[in-house]
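Yeah, one chain of the complex is gone here, protein chain that is, but the others are all in their spots.
For chain A:
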Amino acid sequence: MRRTIAALAAVTLLGLAGCATDEPAAGPSGSASAAGSGTGEQSKFFVQADYEAELALLDATATGPADRPWEQVLNPKMVDTAKFKKAGPYKLCFSNAALNNPWRQVGFKTMQAEVEAQGSRIKEFVHVDAEGKDQKQIADINDLLGKGCDALIVSPNTTATLTPAVAAACQSGLPVIVFDRGVDTPCPVTFINPIGGYGFGHVGAEFVSQRMKPGGKLLALRILPGVDVLETRWSAAKVAFDKAKVDVVGVEFTDGDPAKTKKIVNDYIQRHGTIDGVWMDAGAVAVAAVEAFQDAGKPVPPINGEDQLDFLKLWKDKGLTAIAPTYPTYQWRTPIIAALRVLDGQPVSNPWKLPQPTITQENLDSYLDLDMPPLHYAMCGCTDLPGYPQRWK
């Protein structure tokens, strides 16, 4: 009897769920077909001028040695560093936001190797991991100021919260070098990063929308909302999709979880019968998305990933129509090089914009190294460093 009540209750619940579904179902799909695109409102993080500047940088020619992109600069604006000149060897200190994903792991190993390569000039390298916590990183930076560092390298966990701590470090007279994510103060000697999220998102979106059949259905997979570096990628892709009049049937968040990604893609294949293009804001789950098509017995549509080797290998093995914009891990070498130049009193560019290469069908083979582990990033620029390849395995 109670079971019957339970059943009735559950059926009622279902009914409620059914009612609730009607509206959203009519909403997105209805507007999608009307506007020819389901990309929704533009992200709050979108800044038109930055977007245009980044897209212009994609075509800019870099200065510096062509075979060492981590030393190259796009549109250099040199600043004088004579006041920081001092005799070596130096003690370099690094406040790191986190080591909590394969990208940061590969990057940090590359940085350690660069320190080793510069061995004679660096007497000590101090690394503090903030474990993804703003408060810890603020304390870390504060601690490092009392440790007699000759230069401070910061990879901030979040932009706004870390700004005061970085500003305080600048005031102590240390040369401060910021890379990866930025801060809201001009006080660091230089800010090093690749072109950025707009460039990344644009390259992938343009490729996928050009290669898929006209009017085809595109699925956009994002890691999570509200993170500036990822929002810029999506907002640039949105502009490209709107321009190409692609039918974006879904924009879903995967949390970077392959199982969830595979289920989402599988759901969309079942719901729409076929998906003609996949765009992603980060490559970590690209392999899961491809597998979802394979396991469903469907051809893999044009897709973008990133420079993680598991994706590159799959791309090569299965002959995918793919592209891999990158956010190169070689940028972890640059802060060490920059710190040494600053301490030498040599001018450096601020901002130090690094080139952001794209892996395409044409150059795929040169980046695919089957001896490296699946989660390794091909764009590490680390093959000439001490300890390669063992250090990265």
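Convention: contacts are C-beta pairs under 8 Å (C-beta built on N, C-alpha and C of every residue); 3 or more make two chains touch, one makes a residue touch a chain; residues count from 1.
Simple rule for what comes next: contacts and distances are computed from a predicted model.
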Choices "Fumarate reductase flavoprotein subunit", "Putative circularly permuted ATP-grasp superfamily protein", "Monosaccharide-transporting ATPase" or "Amino acid/amide ABC transporter membrane protein 1, HAAT family" - which one is the UniProt name of the chain not shown: "Monosaccharide-transporting ATPase"
Absent-chain contact - pick from A:263, A:316 or A:391: A:263
Options A:173, A:214, A:373 or A:386, residue touching the unrepresented chain: A:373
Hidden partner interface residues of chain A, rising order: 1-7, 9-11, 13-14, 17-18, 20-22, 24-25, 28-29, 98-102, 104-105, 131, 252, 255-264, 266-267, 270-271, 287-288, 291, 295-297, 310, 373-375
